[in-house]
Structure formats: structure tokens, C-alpha cells
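Of the protein chains in this complex, one is absent; all others appear in place.
Now for subunit A:
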Amino acid sequence: MAPTLPSSDQASDQDNWDNGRLARKRQLLIEIVLRNKLTALVVDGDTTCRVLEQLLLRSYGVQTQGVDNGRDAVALIASGVKFDLIIIDMILPVLNGLEATRQIRDMGVHCKMLGVTICSGESERQVFLAAGVDVFIEKPLDPEHLVPILRELDGQ
């Protein structure tokens, strides 16, 4: 079950997070305003990771869709749905991220692809880049890596 989608509810006045690190991260979360409506596909076999990545993207106003395996990602792209950004995990159920990336690129899709995975080495990074991702990031996806990419896609 995914967390409830964002609402207009405001946190309680008592809910005062007095934490320097939190303040800096919150500032990073709201520091950009996108001029264009961007769309992103998140491909991750783990629900928590997928939900977190979608929520982070949505916090910047990016419209997102999520799928939990490589085969569904390829099928979605093949159906003609277009995205500005695809965030894809290397290890996925059914069809792994490497092969899914290759198939998406073979379809002539040139959108920005961000490869993410956990606890990887240089060899995994090179393999993922060779498969067709533009950028490789260690999980979890964070604003420091995501914001420059969103700015670039937004033409800022």
C-alpha cells in the first residue's frame, strides 16, 4: 500500500523540527522551481524505493509513473508513452535493468536515463553506462544529484 498522495494539510504548529541537517535538506528540496511540466518513469522492484523516488520527484512538481520490473518498463515505452526522465534500478525482477535499458535505447528513445543501484562498484557503473544510461547514481536518490538533472531538463 503506497502512502497517501499529497494533500493541502499543513503540519501542526507543534511539529517543529529543530535540526540543522534537516533544515538544510528541506531548503534543498524547495530551492528550485521548474518552468516546464516534466515527466518521469521510475523503475524499481522495491516498493519503498520506488515510492520514495516518486515522492522526491513529485516534491519538485515532476509527474511520475512507477513500474516494478524491467519488462513492464519496456512495454510502457513501446506503447508510446514518453517521459523526460527514466530512473531505473540495475537489478529488477522479470527483466533486469541493464537489458531493459538496452531495449529502451534500441527503440530510439533518447530521453535522460538515470541508472541507480545499491552498493555497487566501478565495474557495475561502467556496465550500466555502456547499456545506455546517461548518469549513474548510488541509492538512495537524493536532491543533490537530482536537482542538477531536473534543472538541465528544464532548460535552466
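Criterion: a contact is a pair of C-beta atoms (placed from the backbone, for glycine too) under 8 Å apart; a residue touches a chain by one contact, two chains touch by 3 or more; residues count from 1.
The rule is simple: contacts and distances are computed from a predicted model.
Enquirer: According to UniProt, what is the chain that's been left out of this complex called? Choose from "Histidine-containing phosphotransfer protein", "Sodium/hydrogen exchanger", "Proteasome subunit beta" or "Trafficking protein particle complex subunit".
Expert: UniProt lists the chain left out of the view as "Histidine-containing phosphotransfer protein".
Enquirer: Can you work out which residue in A:Ala75, A:Ile91 or A:Val147 touches the chain that's missing from view?
Expert: A:Ile91
Enquirer: Determine and list the subunit A residues touching the chain excluded from the picture.
Expert: 1-7, 9, 11-19, 21-22, 25-26, 28-29, 44-49, 51-52, 55-56, 58-59, 89, 91, 93, 117-119, 139-140, 142-143
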